[in-house]
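Every protein chain of the complex appears in place save one, which is left out.
On to subunit A.
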Amino acid sequence: MSGQAIAAPVAIRPARPSPRFTWKLSRLRRLVVPILLVALWQIAANTGLISTRLLAPPNAIAAAAWELIVSGELPYHLLISLQRVAIGLAIALSAGVSLGLIAGLSRLGEDAVDATLQMLRALPFLALVPLFILWLGIGEATKIALVALGATFPIYLTLFGGIRGVDPKLIEAGRIFGLDRWGLIRHVVLPGALPQALVGLRYALGTAWLSLVVGEQINATAGIGFLVMDAREFLRTDIILVGLLVYALLGLGADQLVRVLERRALAWRPSLIREA
């Protein structure tokens, strides 16, 4: 064998720890600064640098959170908020996806739908709150409508853009290989639009939380927003901060959910192939 005449290559760099281990380490390293900040906050509160009346210290927030969980208050309000988002998102998904399909798949549909939606989109949807209150009252309907309206646009826009962005050469190939119109939509157009549409879904979830916060400050009698508004009456900054924390965690959780969805649905993308 000619290969043996040459000395076996020697590792130049020292062996690296396994990628799994480095991954965990970098994950931990990212937590250092937030933890440090919370610690500083606690010290500042204990030494009287920050008024605990204006900003509750971390330990008080933790205690308040525990109390709210044990008493069942937090789960109750959380469930109601989640329900509002779920219903609103379900409406947004069906509206956004149907409108996106209508506008994306036919010129006639585009003419009928797109201009109208673009005009509506130019309107900051939170400015519609007074109208919604007049139309729908101050009950659940207004809150759900706000969530649905805010989340519809990103879903519509990205699906429409995604459908129109599908490589026409792939569509041509599909046609040559015997796909009919429905086959083209199913095998070429929709999978091609999916990456964009999932980005839209992530945006939609973000807008949904935003709408929820605004919606729940309108005369709510339950929900995380109510919890926060109620705590304001009694100057309970610890409970207000628990509410904010819950909103943040919900947002993060929703984002993770879509990421998992992406990893499954877009497994064919090179970046994801490399991760696997």
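The rule is simple: a contact is a pair of C-beta atoms (placed from the backbone, for glycine too) under 8 Å apart; a residue touches a chain by one contact, two chains touch by 3 or more; residues count from 1.
Convention: contacts and distances are computed from a predicted model.
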{"item": "Listed names \"4Fe-4S ferredoxin-type domain-containing protein\", \"Membrane dipeptidase\", \"YwgA family protein\" or \"ABC transporter ATP-binding protein\", with the criterion being the UniProt name of the chain not displayed", "value": "\"ABC transporter ATP-binding protein\""}
{"item": "Hidden partner chain, touching residue among A:Pro58, A:Gly109, A:Gly165 or A:Pro191", "value": "A:Pro191"}
{"item": "Identified contact with the non-displayed chain, of A:Ala173, A:Leu235 or A:Leu252", "value": "A:Ala173"}
{"item": "On subunit A, residues whose C-beta touches the chain left out of the figure", "value": "169-170, 172-179, 183, 187-188, 191-192, 194, 266-270, 273"}
